[in-house]
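Structure in structure tokens, see below.
Of the protein chains in this complex, all but one are displayed in their positions.
Naming follows writing order (A, B, C and D), and every chain is counted from residue 1.
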Amino acid sequence: MTQLFLEQALNGLQFGLMLFLLAAGLTLVFGIMDMINLAHGSLYMVGAYLAAAAAAASGSFVIGVLAAVAGTMAVGALLELAVLRRLYTRDHLSQVLATFALILIANEAVRMVWGDQPVMLNAPEALAGPVEIAGFSYPAFRLLIIAVGVLVALALYVAVTKTRVGMWVRAGASNREMTEALGINVKRLFTIVFAVGAGLCALAGAMLGPLLAVQVGMGESILILAFVVIVIGGIGSIRGALVGSLLVGVVDTLGRALLPWLLRSFLPGEVAAHLGPALAAILIYVLMAAILFWKPSGLFPARG
Amino acid sequence: MSESLLVIDGVSRHFGGVTALAEVSFSVAAGEVHALIGPNGAGKTTLIHQISGAQRPDAGRIVFSGEDLTALPMHTRVQRGMARSWQITNVFNRLTLLDNVVLAVKGRQRDWGSGFRFWQPVDDEQALIDEARGWLAEVGLGGRERTLAGSLAHGEQRQLEVVLALATKPKLLLLDEPMAGTGPEESERMVALIGKLARHVTILLVEHDMDAVFRLADRISVLVGGRLVCTGLPDEVRAHPEVRRAYLGEAA
Amino acid sequence: MNLLEVAGLQLAYGQSQVLFGLDLAVAEGEVATLLGRNGMGKSSTLRAVCGLSPAPAGILGGTIRFAGADIAGWTPDRVARAGIALVPEGRQIFPNLSVRENLVAFAANRRRVAEPWTLERVFALFPRLAERQQNMGNQLSGGEQQMLAIGRALLTNPRLLILDEATEGLAPLVREEIWQCLARLREAGQTTLVVDKYVERLIRLADRHTIIERGRVVWRGTSSELDADHGIWHRYLGV
Amino acid sequence: GADKVKVGFVSTLSGPGAGLGVDIRDGFNLAMKHLNGKLGNLPAEVIIADDQQKPDVAKAETEKFLKKDKVDFMTGIVFSNIMLAVGPQVFENKTFYISANAGPSQYAGEQCNPFFFNVAWQNDNLHEAMGKYVQDKGFRNVVIVTPNYPGGKDAVSGFKRYYKGRAEEMYTKLGQLDYAAELAQIRASKPDALFFFLPGGMGINFVKQFVAAGLSKDIQLFAPGFSADEDVIKAVGTPMLGMFNSSHWAHDFDNPENKRFVADFEKEYGRLPSLYASQGYDAALLIDAAVRDVKGKLDDKVALQKALEAKRFKSVRGDFKWNTNHYPVQNYVLRVIGKDVQGRVTNKTMGTIFSNHADAYVASCKMK
Partner (left out) sequence: MNSAIYRQSTRRRLLAAGVFTLLALLPPALQAFGQEFYISFAARVLIFALVATSLNFVVGFGGMVAFGHAAFFGAGAYTVAVLMEMGIASAFVSWPAAIAVAVLLAHGIGFVSLRTRGVYFIMITLAFAQMLYYLAISMKTWGGDDGLSLATRSGFGPLDLKHDPTFYWVALASLGLCLYLLDRITHARFGRVLQAIRENESRMEGLGYPVLGYKLLCFVIGAAMAGLAGALIANHGQLASPNLLQWTQSGTLLVMVIVGGVGALYGGAVGAVVLLLAEEVLAHYTTHWHAALGLILLLVVFRAPKGIAAWVHGLFARGEKHE
């Protein structure tokens, strides 16, 4: 039992980091640049498709990932130059509409290029199976995701909070005019940040592709989770996004694992069988509502 | 002095490790102009926040007209007869000056049935509008009723800020640096206005303009580092050694 | 030799024109002031110099020259990198950056000044900021924010420092410190353009004064000329 | 008789579920091509609309086809919930619905309707076949994974109709992405077989993660055919090797109709057909035969119903016959995923599970 519990906790951690990969880019663009980008999920999708295509063409997963990151960064930069930079000064609702439009367009574009059916993207042979750790076996690829997630979290945390560029980005988001008046070319800065955000999306797409279906619309379902994560953590806070991811991952996983079992122990079987899965499904939403009730700006409000 | 309108009783407030207010107690008598001075970061604005209800103190009580208001939200305190201005301008930027002030005048009419009135169109009664115009004229913003508040010059916005608080015709007026950012002439006008109001209203005035403070204040309280250093008549305060050292400097 | 030269500047916010052919000059190494009542166009002038005009179309006419270059129409970041730093009215601290970050993020010494402003020097000037360095910008008191805005501008080691009501909301003691600091800066050769309401104090500090009214220059002269004619004070400044 | 046949084709053609609808459409269109664009020798017009996988949109499109275009047949719907939303208005309008996929139990039982024909299956059939096979092979310790919604619960009861051993039911969230928690529990409860019903992307996620967790070595994987069809294989690839599934059709069925269908489909669309495509193809053939039978007299609904029931066409799945509820009585086969001669990962037919299998609801159908 303890063994299983431990494994489930690890699963939760891992699922959380999986979400963090996507939430990281989101919190960068949305939280820090204050731009609601619903098309974030589309960039994730584009990244996964590019990774699949490049991996299939080259036969190498690593090349697939690199190509996806580079390609999606280019797409992101183009998108920023062509559309998004005109939206920074607009209200959130206009951003919602414009990026919703981008979702529609991106989905169709991907369908036109790759067709309606999901495409294949598999883990490299060496990581395809499980490995033995601490007495239980764990999928090797998921361990890789944990490693990448932690690395990204660290890198991002340092970049945003410790470097001057990070400070400029935060300053530019809160008061663009003043930032410019202090000598920063905010326009160019934002293009770069957006491209980096897109690159992170692609990394997420390429890393999650071997575990999840690479298909049109894959971005939307996970985008909601990513939003949940960064809202719980406090928008614009990398630390918050990480804590939020882990919290959501662990609560969701443990909820699915333990709730039915817990309910069975004090409710009649039929009721428990009904209630357990239903409760597990809404658990993270309950979690989010509860957290926002007590802390209306998330766990780590970035702006006081 | 007559009886106290406002009693601040042992109010403390911390922000993380910072103690912004440490057991501050003093009272404001009905009808007086009570100035609150102190160095930057002494906790003056924080105290205004506790009194007005924008924040809740960690300890202590705020008693107004004999009623303990500590747990009440800001709007209820306003309905009881308190009004405040903000140190950092806080007006309706996208409304005209007239609309700004009309809102304040309406907010004063404490008949809540009308605030929630769903049906009658607001052809804002002429009386309201006239009164609002009067207030604007009072601080020299007359003739600009149709300007959007957001497009006023900084000093003009500061004046509007004060007018909004005045127009609710409170019993107690909390003014947080009304003179900051206004020019000499405008400051002068503000001093005159406050002086005139002082006959009807009790005023708690936070201000760094010492000319204004010493001209207007009946009594002065001094905060330094979150602690009340002294409360007294202007001359006593001016002569107080610690106040001179921490705040006024030898120039005063 | 004038470092900054504004000639015939006309400026409008949408339909309403606020500057009508304004001239202003600041010589290298001097302290100049811009005076006038509320709403006369002081801030608008300063913002135009910094490239922060309401819209590109807002500048209807005139030239702005800085260190020989025509900077009208430059983007604000370019103007800033050319060596102009602004302490804006209303402080405009970055609320989501800590005090320390507000300062170091923009620190630069583009002209390789021998004795540049450093974090330590700013902290020495405003010890209060050193105490609060880990707090977020929006957790400061109004006066502390003002100190931070000044420190932030100094750290860019500008050729021209522009202060728009930099003493607003400061305690008398600190205000006095700032005046003294400006005097020291001046001795060190810092060119400065000041807008403030304490005329008496400015006379002691500055070399030249320009008074504007409704977007036009109505008086221009040296400190001694201004000191001599209190009628001007009364007429244009309401003192 | 009429001078032309109109078919209204409403299906899910956009969004995540689009792959299925597109396959049905392509199968249908291939049949139209084989029939030279005619149905029962009459020129045919197929009008296509996208339901966006939303019942209200499907209803609106259907309404338009019925009222405005006055179609003679309706077909195309993928999902049962949408079928149930659309059914009443079609039947009320006395238009024949030829379902090329959705086979809700309601229309097989109490709500069966003369105007409803299903050329695919009843929803439970493939689960039943899998249950039967798992039972026959002697597995007695099985875990069942399905989403927590009525469709999932129907799958469980279909499976358990024939499987009598120990069954641990695991309900997941609809649209769930990560199955690590479930997989850990599966590992802990050490079943010898696992049956899952997870439509669409969920199934792809599950299989990928199941294999990555190394569970495929000890636990035999079973699923209904649509969770292991060409579309899924294309997305998952080699990890699916060795997975068993049930179907009423496979692309290697050895009959001339099927050979032609599979070959032409590949030529036309550049991919192997899925069972959805085969069902779309059959739907067109059914209509063709019936229209031919009534010699174009499409207004004679009674005759047309008779003609449809007569079913004078050769299905690509070999032969099948109608039950009284207009659902097929047919064979269900076992398929296993392996590599074909060209080295492609694909399904291979292993043998028959059920012969002439009928659904469980026909008894409560009061038709005729």
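The rule we apply is simple: a contact is a pair of C-beta atoms (placed from the backbone, for glycine too) under 8 Å apart; a residue touches a chain by one contact, two chains touch by 3 or more.
What you see is a predicted model, and the numbers here were worked out from it, not measured in a lab.
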item: In the full complex, displayed partners of the excluded chain; value: A, B, D
item: Of D:33, D:67, D:94 or D:366, the one touching the omitted chain in the full complex; value: D:67
item: Touching the absent chain when the full complex is considered, from D:75, D:95, D:148 or D:305; value: D:148
item: Residue of A:78, A:158, A:271 or A:289 in touch with the missing chain, whole complex considered; value: A:289
item: Contact footprint on chain D, counting only the chain that is left out; value: 13-14, 48-50, 54-56, 59-60, 63-64, 66-68, 80-81, 84-85, 88, 104, 148-151, 153, 173-174
item: Interface with the unshown chain - residue positions in chain B; value: 52, 54, 73-76, 78-79, 83-84, 86, 90-96, 99, 103-104, 106-108, 110, 112, 114-122, 164-165, 168
item: Residues of chain A (touch criterion as defined above) contacting the omitted chain; value: 30, 36, 83, 86-87, 90, 92-94, 96-98, 100-105, 107-109, 111-112, 220, 224, 227-228, 231, 235, 274, 277-278, 281-282, 285-286, 288-289, 292-293, 296-298
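One rule holds for everything that comes next: only the chains that are shown with their structure count from here on.
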item: Distance between chain centroids, defined by C-alpha means - chain B, chain D (Å); value: 74
item: Centre-to-centre distance between chain D and chain C (centres being mean Cα positions), rounded to whole Å; value: 75
item: CA centroid of chain A to CA centroid of chain C, Å; value: 44
item: Overlap residues in chain C, where contacts from two or more other chains coincide; value: 139
item: Chain A, residues touching no fewer than two other chains; value: none
item: Residues on chain C engaged by chain B in the complex (per definition of touch); value: 13, 36-40, 43, 89-90, 128, 132, 135, 139-144, 146-147, 165, 168-176, 197, 199, 237-239
item: Parts of chain D lying in touch with chain A, wherever the complex brings them together; value: 15-16, 18-19, 22, 148, 169, 171-175, 177-178, 180-182, 184-185, 187-188, 200-201, 204-205, 208-209, 211-214, 231-232, 234-239, 271
item: Sites on chain A touched by chain C in the complex; value: 164, 167-168, 170-171, 173-175, 177-186, 236, 302-304
